[in-house]
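Right, subunit A next:
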Amino acid sequence: MLPIGNYLFLSFTLFTIGVIGVLTRRNVIVMLMSIELILNAVNINLVAFSRYWGTVDGQVFAIFIITDAAAEAAVGLGIILAFFRNRQTVLADEMDMLRW
Partner candidate 1 sequence: MLNAFLFYFFAILAVGSAILMVTRRNIVHAAVFLITALLATAGIFLLLQAEFLFVTQIILYVGGIMVLFVFVIMLVNLDVSLQLVQFSRQRYVAVALAVVLAVQVLGAFWVGRTSVGAGPAQAIEAKNTEAVGQALFQHYLLPFEIASILLLVAMVGAVVMGKRRI
Partner candidate 2 sequence: MNHLIPTAIQQYVLPVLYGIVIVAILPLLAGYIVLMERKVMADMQARLGPMRVGPHGLLQPIADALKLLIKEDIIPEHADRFMFWMAPVLSVGMALLAYAAIPFGPVFQVADLNVGLLFILAVSSLGIYGIVLGGWASNSHYSLLGALRSAAQLVSYETAAGLGLVSALIWAGSLSMKSIVEAQYDRGDWFIAYVPVGFFIYLVGSIAETNRAPFDLPEAESELVAGYMTEYSGFRWALYFLGEYANMMVVASIATTLFLGGWLRPFVRYHDHFPGTSVELLDIVPSLIFLFAAAYCLRLVPRQPVKIQRMVMAAVAGLCLVLSGVMAAALLASPGVMAGIHGAFWFLAKVFAYIYGFLWFRFTFPRYRFDQLMRLGWRFLIPLSLVNVIATAVAVVVSEEWGLHPLASALIMQVLTLGVALWLAGRGEEPAAREPQVAEGD
């Protein structure tokens, strides 16, 4: 196995790119996709440590994270669809008034 530092650095890089994606894009769907990227970076971190210590706890935690990501993506996309039907937009800047 490679030194764990390699995997941690990869995880950190993906995490930073995901954070930049969430904070800078206007399109809400791309923001959701960047959040999925952040969750994956965390998964890599967990699995690397799980291999380092020789247990499976990290992998089980990663499975739970994947499950939660699925639930969150489903509900989030449902909200985006409902909003799109009302306002015809998916840009975060334009989602500023709840009722007009």
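With respect to how the candidates were assembled, all candidates are chains of the complex that A comes from, given by their letters.
Here is the rule we go by: a contact is a pair of C-beta atoms (placed from the backbone, for glycine too) under 8 Å apart; a residue touches a chain by one contact, two chains touch by 3 or more; residues count from 1.
Worth saying up front: this structure is predicted, and the values here are computed from it rather than measured.
With subunit A as reference and 1 or 2 as options, the touching candidate in the complex turns out to be 1. Across the interface of their complex, candidate 1 is touched by residues 1-10, 12-21, 23-27, 29-30, 32-34, 36-37, 40, 43-44, 47-48, 50-54, 56-57, 59-60, 62-64, 66-75, 77-82, 84-85, 88, 90-93 of subunit A.
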